[in-house]
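The full complex has more chains than appear here; those shown keep their coordinates.
Chains here go by letter, A and B, matching the order in which they are written, and residues are numbered from 1 within each.
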Amino acid sequence: MASEFGRVPFFYNTEGRLVQVDYALQAVSRGSTTIGLKTKDFALLSSQVKPTRPLLEPAEKVYVVDEHAGATGSGYIGDVSNLVDELRVAAQRHRLVYETPIDIGTLAHQLSDHLHSFTMYAVRPFGASIILAGVDELGIQLLQVDPSGTVFRGSGFAIGQHADEALETVHVGYRPDLNLDGAIALATRAIEAVNGGRTEIEHGIIRSETRRFERRPPASEA
Amino acid sequence: MASEFGRVPFFYNTEGRLVQVDYALQAVSRGSTTIGLKTKDFALLSSQVKPTRPLLEPAEKVYVVDEHAGATGSGYIGDVSNLVDELRVAAQRHRLVYETPIDIGTLAHQLSDHLHSFTMYAVRPFGASIILAGVDELGIQLLQVDPSGTVFRGSGFAIGQHADEALETVHVGYRPDLNLDGAIALATRAIEAVNGGRTEIEHGIIRSETRRFERRPPASEA
């Protein structure tokens, strides 16, 4: 009897959950453990560089979006990379139209719109979450955007594998007066704790002082 | 035998219910408990700020739509946020074309059209209900719009988790001559009663006196 209905363009399950979005979140939860941290002086993005096949350069895990903004992500690499492109284009378009750097909230908002639209139609939602860091008139900003288009603001985020445990470590160790070295140590500890020890990590840093987003690839790469 | 039919573009079930809309309403019923209250002097929007992960700023729950109008919602955050964008664009477009603030009924009507169109085609209905508050020539206005596009007017609304119990509390405590503090106390009581005690709540207020919608984030945020 049941088989007479429900065969088609389907988005919600009977409990009102968007199932494709839930599956996309599962794709995120298999990605590299990735941390975002913020104090009023700086924001830090830190992402596990997964051990790769021999002779392979580690993948870029932290991306410069614009001079004053950067991003990292977890999930399908092709999806992360495509979303970073969206961010870069949004930032450049803003510079062209307004001749000012885009503020980080607007950047997150445009990314959210893009992600959200892929949840409304018969296409697939992106299998990636993004953490954005930057500086604008409101100071240092740190935001996370999920496959559903939900935007979070905060001082500490963790996405990817074992995100909950990693966030717990961050939470315990976080103090608003962390300096950059302390933050890097904390993020490293959080990532290594869930990955069983010494892990390659790529960092990205934006400081209220320099207002310039900088990538800091894993030591081994230098 | 039954399996020979009914496999496709399907909207109604055999009882004539729009099943995807019903599922969308389930998504709403899992959202933050959210209250709207109105007297002839003011309208109040109050929404539970769900306890979040550590280091996360509480999400914005009450939105300024235009100087004279605000909104809150319950359901998928990405959906609420997208609908608030629709409202803001509608309000700005109205100002551009008519050089007057949009009246609140028209705002609700345009939102209703937008929501309704997503119930007619092979896309998904929005998983969010919106409560709108504002002031116009008719005075203080309070309206609720549901995923099906249905618009309600009233002096008291509740949506989200345990909406029915919350509305009951509001109903019992409501008097047309409530002052703002009494209304805030009532909304707070209604939300806390269904969430087992002390709850972070974000309020939004429009007063016939000032004709200006103001957000009032949770105390803890100040």
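Rule of thumb we're sticking to: a residue touches a chain if its C-beta (ideal position, glycine included) is under 8 Å from a C-beta of that chain, and two chains touch if they have at least 3 such contacts.
This is a predicted model, so every value here is computed, not measured.
Copy number for the full complex in this structure file, with 2 chains shown: 7.
We adopt the following convention: only the chains that are shown with their structure count from here on.
If you lay the C-alpha trace of subunit A over that of subunit B, the rotation comes to 50 degrees, to the nearest 5. Averaged Cα coordinates give subunit A a centre that lies 29 Å from the centre of subunit B.
Across the interface of their complex, subunit B is touched by residues 1, 3-18, 112-113, 115-116, 119-122, 146, 148-157, 167-168, 170-171, 174 of subunit A. By the touch criterion given at the top, residues 2-3, 5-10, 13-14, 19-20, 23-30, 52-57, 59, 76-79, 81-82, 85, 118, 122-124, 127 of subunit B touch subunit A in their complex.
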